[in-house]
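Missing here is one protein chain; the remaining ones are kept as they sit in the complex.
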Amino acid sequence: MSTKPKILVFSTEKISDPAIDLAGLLKKHYPNTVYTISVPCSSGIKPRWIMQAYEKGFDGVFIAADGTDCPYGESCVEKTSAIISVTHDLMRQKGLKPSQLKMAALCSVCADAFVAHINNFTKELAKKDN
Amino acid sequence: MEKKEKTIDIIKQERKVSPQVLEDRKTYSRNRKAIMEALKAGPKTIPQVAAETQLSLPDATYFMMALFKFGDVVVESLDDMDEYYFYELKKK
Amino acid sequence: MTDNQNAAATCLDETQFDVMVIGAGIAGAESALKLGDMGYKVLLVEKEPSIGGKMILLSKVFPTLDCAACITTPKVSETARHPNITIHTLTEVETIQRNSDRHFSVQLNKKPRYVVEKDCTGCQECENVCPVITKDQFQFNLTARKAVYIPFNIANPRIALIDIENCMLCGACEKACPSNCIDFTQKEQQLQITAKSVIVATGFKLFDPISIERYGYGRYKNVITSMQMERELAPTRPFNNVLRPSDGKIPDKIAYVFCTGSRDHTVGNPICSQVCCMYSTKQAQLLMGALPMADISLYYINIRAFGKGYNEFYLQAKDMGANYVKGKIGKITEKENGNLILRFEDILTGKVTEKEHDMVVLSVGLLANPAITKVFKGEKLELDPINYVQQPNMLQSPAQTSLEGVFVAGTATGPMDIPDTIMSAGAAATETSSYLKRLS
Amino acid sequence: MKKKIGVYVCHCGGNISDYVDIEKVKDAVRDEADVFLVKNTLFACADSSQKMMEEDIKTQGLDAMVVASCSPKLHLNTFRGVAQRGGLNPYNYVQVNIREQDSWAHSDNPAGATEKAIQLVKAGIARAKESEALTSMKIATTNAVAVIGAGVGGMRTALGLADMGTEVYLIEKSFFVGGRTAQWGSVAPTNDRGDVLTAGLFNEIQKRSNIKLFTGAELIEKKGSVGNFDIKVKIRPRGFDGNATTDEIQKAVKACPVSTMDEFNFGLTQRTAILIPQKGQYPQQPAIDKALCNQCGACQKINSSFQPASTNEEILSLHIGGFVANTGFDPYEPAKGEYGYGEIDNVITLPQFKRLIELNDNELVFKGKKVKKIAYIYCVGSRQDDDEGKNKYCSRYCCTSATHTGVTVKNKYKDVLNYHFNRGIRTYGKAELIYGQASQQGDVFLQFTLDSIPQVERKHNKTYVKVKDILTAGKTIETDADLVVLVTGMVPRENVELGHLLKIPEGRDHFFNEIHMKLKPVETVIDGVMIAGTSQAPKNILETLNSSMAAAAKVNSVLTKGELSLEPTLAKVNPGACTWCGKCAEACPFDAIVQVDNEGKMVAKVNEANCKGCGMCTPVCPTDAIDLDGFTNAQIGAMIDALAEL
Partner (left out) sequence: MALIQPDLTKELKKYGAFDFNACYNCGTCTSVCTLSTEDNSFPREMVRYSVLGLEDDLKSSLKPWLCYYCGQCTENCPQEASPGELMMSLRRWLTAKYDWTGLSGLFYKSWPLTVLGFILILAAEIGFAARLHFHIDRIIYYGHYFEMFSILGVFTIILLPNIIRMWYFTLLKRKIKAPIKAYYTAISDLIVHMFTQKRSLDCDDNKFRWFEHFILVIGYLSLLFTTVFLNWFETSNLFINILGYLESAVIFIVTFDFVLSRIKKNKEMNKSSQPSDWFFVIWLLFMGITAFVVRLFIDIHLIDIHSTVMNSWSWVYMFHLMILGQWALIIVPFGKWTHFLYRSFGMYFAKIEELAK
């Protein structure tokens, strides 16, 4: 059980969280050690939250971003990337591998994409752990 | 809240109970008793209950499901063939 | 509902409404809600003891597979709690007559519940002690209920009523009731109200397959209707799992007979019922989930998967292993063990074929529910040739009827699925509001 | 910090409890600090459960509440309502999704699902502990709506809204209203004429003083939110201003040297740069197609009302409360060579055929040849469920439309023969009667599957259609045909910019996506923006009208009260920590952050009316001085801690 990597997903309330809901609705399975916290917009995720997750024991953090669909405007894309790069710097300082943080834009019906991303991420993280 | 009189006594003077209702009631209590009796020895499937109680299979199903609904019996397990459930008396 | 009763007590005039909506299914509730939100005073009349119509009894809805109860109950509670909506359950419209001021005088007949609505807590103590059982109509006769009962678990209002026809007048319920709410002295009430407009949302009737003798419904225990299967799959189901009514066995070869009572001149219903292909496909998906070992065969003429996401849903069912067979079932015969032999022409090969199944679901169609025309006095609510409420201006104002001030919503105009019903109810709300604006 | 938290775990009638051990979850969280009570419910959303929660709040004095049930998208507002009725601030309520993101997602692993449920509920409790009461702001709203697209749907929305007392701006991109319906002759199921329907609607619109119609107009800018949108509409010059006699217009058209294919007739005829309104198109005044006009001035010489050189584009600013997008569809355009389209000259599409019927009064003639045998090939551009096709959906209207067209041509020209090559006729509902009528009049229906689609070939100077007919046990059946009609499906009308501007999400099928397919088919995730008609999904005229009027009802019911409560989720600045660097103001896409003087120190301040609660300003603050209500460091941090716990 504990060998499964623990992943924290930040999703967005209007776009990517519905996709994750849809994955469940369609009974598309992914590891149960994936937990989701939903926020209004992916460009509102603070790097310190991500860092806190690693500190407390998460193996990976996945940002399910809005992409260009973001209801708050298209600047979301670059802002989310900026957050990622800031976080990457912080991670390097702490000796974490950048690959422990993943981001992908998910549309509101991208259930398949979500499950694929998560399964790949889990596999990658598991490999690195060993 | 206080109640002066049982209203049932009032309606009893106005309405007749149909014989069918009384008949149904008898059937139900008889079958209920028979099924409960059959289950006393342990969990049984509907065909087993039907065989023991002489009820027809559809009737055994109907009354068993009624007892299940009213909370008299509960599901115990599924048989090895994954065909019939065993039902048992609810422990009270 | 009880909230409403309280509200009613404070309301000055409980007999004058802007709109009376007949039928509190999903169409009636949606129209009432929209009009209530716009600020109109709405009376919602329902002949059943609870609101939510047929939708609240369904298992899940296609193609989203949302649990029907989960999405209906909020709508139903919202309706029941709405400050502008008054609900009368167990109530039938007796007559509707237009006044000199163009408003409608309505006579309502409220059946006794024999339970004081505001005091019942839904504790079911009465049910526990009631010694009589009868067939449960909300489970489509698959199981029994008591003579005093709460219609079903998520009924709204969730309070008891007494089926006086099947009551043996023992008085046990009255003794057991902790809140003293049983009242056998209740009588039928005639209520007089006026409404400025009327929305007919009386829905549809299900086709009764007993008239197609070839299918043996009513004689063969394991031939059930799709609505019965809907109940078997619903969260508030009659059995502990999907089971055969003949012997409680878990079925493993289930057949669907499409177009039972639809597209069939011989039963007087030449039109397609629009939802059967999809609800059967949905049930097939649910059954494959609930009974992973079961084979599901669906015998069809044409698959009407036309709505948004429907075709994709149909393909998904096929991918999951549902066996779609082109060919309408001609005859069903029962074997001694309760299994059924289905005879049909396999259209792809052109050969008569027989297949054995251990349970058969008749995908029954929708029929018009024309009784409502009788209540209009002094003028006629016109029906179309198949007895649905006629839409004289179908492609201009689809919610209009032949009567001014009377509008129609949902399946009262013809078969439709839930989204179409919701949209038609919205259209009726727009028409009604426009009419009321013109009136004032 | 909240000290008396009520936790409710929902069975969802088995949807959750079939996989998640509810008792285990209850046991695990019962002893969490500050949890006052833990209960389970069969249906948390049922009225009786809601009442129980209200009672609990009142009698037990709960100060926060957690319901672990389905997705917050379904019931967040339901339970916020419960909290409020019980006397709790709705924002002291936290919903935990243990259905879509747990019991269903991990239905293969009940033990794992239970474990995850425990963590999720604990995180929910942690968040509830840190939750703060928020009060929503009331704003005044404008009872005016922009309806975009003036086909039958848009016009019907406009009429419905106007009659309910809403001010309407009807914005049509082309120079004429009427949309697709104006192009059709007889339509199913009533045999009304399309152009008559649009004429009727236009006349009604003319009678309403509260409908302002703009043709040649486009939405170019949108600001604000539900109840108060500020929009800009660009109106292109019509190039015709005043009066001209029919004769003069005819002459002007003759004089115009430009020629291009006429979209109204789907290329069956040619037109000039002068656009003449056709039957069913309004206003009945010509316009000049600027993109084609070479400004030769020939028309102007005939009548000075023609102004090919006019460039006075107008930009209009409007204040409205909501939108209804009713932008319609385009017929699918078959690829070159798809069933011989574009290669064999008597292969046309159904829309073209419908125009052909309109253009041929007495005798059905195509390219000079009399047409007797017509082969219809269905599902062109629809139900492409193989890997190559991109439109997997069924276009819904085409079966009915094609069979109805079959009946229409038979009635009009008597001796024609119709052969329908279909993939299973989908004349749902009462349209079945049209199918029956077509069969009875002698139309032949042949059915194929995607594995063996009909072959259209040219041989011996004739066009042949050949198919493996599954209704004849797979026998190959062939016929010659004077005309092959491709029954093309619907694709959403090219309106990418509008979708982006209004931020309406697209579905897998590229039509606009509603918020909930079953119960909210005309609402979108963007408050105040409705979608109706074929912009949402393929529909026939009746369904388009129903959805258009439903959208009218919905938007009217939101705006008619004149005020609206706003989400109180806003950004908040801690002036103590703020050192004003301006980064937050830069990040805000809504200009909601301004610089103010706070006791001698320049700090940032959030303008609440403008703030949309996206949180974009929060990560950029170097001193972490800005937080979003409901998503504060304390709350998210507590959740992360709770989730990380093993």
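Chains here go by letter, A, B, C and D, matching the order in which they are written, and residues are numbered from 1 within each.
The working rule: contacts are C-beta pairs under 8 Å (C-beta built on N, C-alpha and C of every residue); 3 or more make two chains touch, one makes a residue touch a chain.
All figures in this text were calculated on a predicted structure; none of them were measured in a lab.
Shown chains touched by the missing chain in the whole complex: C, D. The chain omitted from view is touched by exactly one of C:K351, C:K380 or C:K437, namely C:K351. The chain not shown here is touched by just one of C:K249, C:R263 or C:H357, and that residue is C:R263.
Summary of contacts with the chain left out: across D:N360, D:S439 or D:N610, the touching residue is D:S439. Set against the missing chain, the residues D:T472, D:T560 or D:N598 yield one that touches it, D:T472. Touching the omitted chain from chain C are residues 214, 259, 263-266, 301-302, 327-331, 343-347, 350-353. Residues of chain D that touch the chain left out of view are 417, 419, 425, 435-436, 439-445, 447, 466, 471-473, 475-479.
To be clear about the criterion, only the chains that are shown with their structure count from here on.
For the pairs B-C and C-D, the count of C-beta pairs in contact is higher at C-D. When every chain is reduced to the mean of its CA atoms, the largest separation from chain C belongs to A.
Note: centroid distance chain B to chain D, computed from Cα atoms, is 53 Å. Our note on geometry: chain A versus chain D, Cα centroid distance of 29 Å, whole angstroms. Multi-chain contact residues of chain C (touching two or more other chains) are listed as 64, 66. Residues of chain A found to touch two or more other chains are 25, 27.
Taken pairwise by the contact criterion, the protein chains fit none of the simple patterns, being neither a path, a ring, a star nor fully connected.
Contact between chains, as defined at the top, is found for A-C, A-D, B-C, C-D. For chain A in complex with chain D, the residues that touch the partner chain are 1-2, 6, 8, 13-15, 17-18, 20-25, 27-33, 35-41, 43-49, 52-53, 56-58, 69-76, 79, 82-83, 86, 107-109.
Those residues of chain A lying in contact with chain C across their complex are 25-27. Within the complex, the chain C residues that touch chain D are 34, 37-39, 61, 63-64, 66-67, 69-71, 73-77, 80, 122, 153-154, 156-158, 234-236, 263, 270-274, 302-312, 315, 326, 347-350, 386, 394-399, 414-416, 418-420, 422-427, 429-431, 433-434, 437-438.
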